[in-house]
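Of the protein chains in this complex, all but one are displayed in their positions.
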């Protein structure tokens, strides 16, 4: 009984099966599609293959067709899935569906689970999570939430504007955060609502062009304009939305880290292969000291990121919020993954910035992760404040 | 008579006029086109406006319609032009035309100047510089040149493959580096040839997709396949190509730095405006310490880059190669500009990664500059070797 | 059965006891002595206290009076001991004694253990490890070993020069690496010898002044000048010295990391206390964004370092060499600890560079760790080469 990093054998096996599936099945599709699934055909093709390979939806419980992985198990498997930009889509563990499934399993009623979670876990529909708002609304500061839900007979009427709602295009339903009490800036008073895609009060304003393009269903601006939903649309309890958001956010941040860590490893593998083959100034590229330094720094960043993910996941699996460890892991991973891809691209030189290989695509995909799910600056602020609070407590203030 | 950073008044005036022209005329077009001129109409429109504003082709001599700016003068004016991605195109000082004009003025015969330089300086045609080859050919190591030119009666026959030939699409002619003596790896033996676009032996293989897209005429793969040119196509002297390439490369590296420094300032201005307006957690974004740090680091990077450009340009204007100062300035600028744009984007948050503003476009455009015109690693290697050689000389070895 | 970061309860208890002992007993002595134990009185006083507190020599087996901690157990306890510069000395786990005990337990004969290990483990004598030589001898490259041992009747005669031999001043014996076969540059042919301090052939040349001063017994230059030792002085087998050095080095690198991680935490605690109390520009120092950033980066560095240590220790406890994980952890920790102390000092401002607090002492102590036990550059080179070798193997070369 001591610190043990040996994964559960069934997890190790699933991770290995995932690794093999991604390399053999997903990567060829990814390269063909240049990293971005632009049609339902691709999604359906990949998800069918994942089901056949027995690696589909590993995070949901067996009841809903998955393998019931805890956070540590997800860490092992999602990293392997993330080795391709299309791996998470194939396994149905892409954002935001994966986080939504996690939350629905945790707080939805049985009826809601049957109606929303079951088809979502099966890959029959997709979903989105409508929280972020244009400035000065909810963003880095969730409490700035301005979208309101007002009581109407038998339900609620939601009004407000959301943007950067990932996956909203083609989603079967949205989970929408709206303020049911208090004013923008207040720490409480939010409620989550399940809104069907065909609700006429929920309108797609536009598809926001972004640097990254691989998250399926895009980043969408939505308008909730007199959007009426019934009482059964309330997810969890009224006014408890911020608390649920925390339930969702910690794990969702970690699964982002896991997936992007996979891309970091992929980038490193591409760069190492190049360094091993390319000759320059009479040497193998990989024999030049500055290239070796980049390769080594990538290894260090990848290993450190994995260690921080392990720590946070272990804490989450113990039942806590793990807020500090999650902030630390998220901040480090987002920046480390970025550095790794950037160095890999540099090693590959002009080939690296070309579309002939996927590194410049990876670079575009990972950059926004330093911003979404909490910008690095916001997390650093939280980390420092927790440390200072802890100090004040100990010092008896 | 002492160190003096006051610019020549005529240069200062031209720089100011350029700044005004770019802000009033070019930026609106750039925003409309989202940073990339995708048609001749745009180029022609912008260049006509630049001519009317009296800021066109400032670097070529008056004889060819320009202002005859030396390198220090270019530093002042090109930075202003670079404030917009389309500024250099408007002024006809974009890569690779600007560098080609520089070289043609320096080494072409009078006849070649009339035939190639005059229309190029006037914006009537464009050009490209065909040096880089796929591995294991000329790249970071120019001596690896593999394209060959063989003597044929009355001229030469060129055979070889070139890639990342910027601006080749639609160019009126190419300046092609080919080996006329020695073997790949030899330090000498290259010759430059002027090849007309309609030469059937010069074929466009493909348009290479790249992370950056704003350099007009794209990055092209060219095949020289039995490409016969007459003796008059030789630019300068036979076997002196590497020497001429050095004539071109030092200044060309500096003008790249100047233009990208303009983009760095633009990115900073966008971020500062955002920081001044956006409120977060009850503060103005610009009042938060971590944002202030990014703003300050941008100022520092911009000022340091400018200082290094000034140093190298002053040395070039004294008539030397300024190899060490050029390598230092190029390496620092390429990395500083990248950092500045990255921080600016971070300050703007999700807006920064969206297409609503141009920062993510800038990020894509500046990344390759850490690779082309000599990757940072190659320049660092050269810098260190020069220092060690200097040491050995002093130490009497 | 899955990844588990819960420490063994007995280890957790010992770590906690160590933490308490260090804070209550060692830190006051450390502050009184300004971080450096300069006399045997201090060492004896601290070690007696540690014995009384039941935290003495936790790494050696019960047979020799310790707690028999494995590497994971050491990670938990040594970090707590390292919270004070004098903590490791107090617990008898300072370099190089701790690594020597580790090696003696692994490879010494029963007789050698009784004669050398038992008094060493009891704190009755100290020891040193005489491997490093002045250039061009053994240093970053151990194979450059030039000190020779020649066969003489009944034993060996050692000749050579060693420097930076930590702890040699006042040590009861040295473990000396000498070449018994091959030439400098050869990968094998080294043997380890136990040399008593009173051997007239082992002479102290000088005490080398260094930036760091807290490692007890200093950094010494030794001359082996016709130093004759009997056959029983051979530690392990003849010609197997490099292999044993590897046995020693991996764990020794990790225990260095653990101890210095303790100092990093201490530095952070000092800085956080200062940030909590000091007011500047009308704010609490800890409320300023740039200070928060430094505090947060310290937390991130500390957590990442700990994760990498855990990984390497777990691998070592599984019985492998863990060379890659050790190199990664060593490189990251040495640099992270340096960054943490540097930031902590910056937070404390002029107080930080004064002798009123210990931060500038810490800065001096941790700097050399980026050099000894393998400079960061050598480790990065090793890391990259292992990655490339792995690639070549997989790619079937």
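Per-chain numbering from 1; labels A, B and C assigned in written order.
Operating definition for what follows: contacts are C-beta pairs under 8 Å (C-beta built on N, C-alpha and C of every residue); 3 or more make two chains touch, one makes a residue touch a chain.
If you're wondering where the values come from, they're calculated on a predicted model, not measured in any experiment.
Asker: Which chains here touch the chain that is missing from view?
Answerer: Hidden chain, whole complex, touched shown chains: A, B, C.
Asker: Could you tell which one of A:92, A:292, A:331 or A:350 touches the chain left off the display?
Answerer: The single option touching the absent chain is A:292.
Asker: Looking at C:18, C:132, C:240 or C:311, which residue reaches the missing chain?
Answerer: C:132
Asker: Based on the whole complex, identify which of B:18, B:47, B:180 or B:325 touches the chain you can't see.
Answerer: Residue touching the chain left out of view: B:325.
Asker: In the whole complex, what residues of chain A lie against the chain that is missing from view?
Answerer: Residue positions of chain A that touch the missing chain: 288-293.
Asker: To test your reading of the contact rule: which positions on chain B touch the chain that is missing from view?
Answerer: 1-9, 11, 70, 72-73, 75, 268, 272-273, 275-276, 286, 289, 291-293, 295-297, 299-300, 303-304, 306-308, 310-311, 313-314, 324-325, 328, 331-332, 377, 379-381, 383-385, 387-388, 391-392, 395
Asker: Touching residues of chain C against the unshown chain: what are they?
Answerer: On the side of chain C, residues 132, 135-136, 139-141, 163-164, 185, 208-212, 219, 278-282, 288, 290-291, 345-346, 349-356, 360, 363-364, 367-368, 370-372, 375-377, 380-381 touch the unshown chain.
Everything below uses one rule, namely that only the chains that are shown with their structure count from here on.
Asker: Closest chain to the overall C-alpha centroid, by per-chain C-alpha centroid: which is it?
Answerer: If one averages C-alpha positions chain by chain, the most central is A.
Asker: Chain A and chain B are the same sequence; what rotation (0 to 180°, nearest 5) superposes their CA atoms?
Answerer: 180
Asker: Out of every possible chain pairing, name the one holding the most C-beta contact pairs.
Answerer: Greatest count of contact pairs is found between chains A-C.
Asker: How many angstrom lie between the centres of chain A and chain B, each centre taken as the mean Cα position?
Answerer: Taking the mean C-alpha position of each chain, the two centres sit 39 Å apart.
Asker: Where in chain B do residues touch at least two different other chains?
Answerer: 288, 290-291
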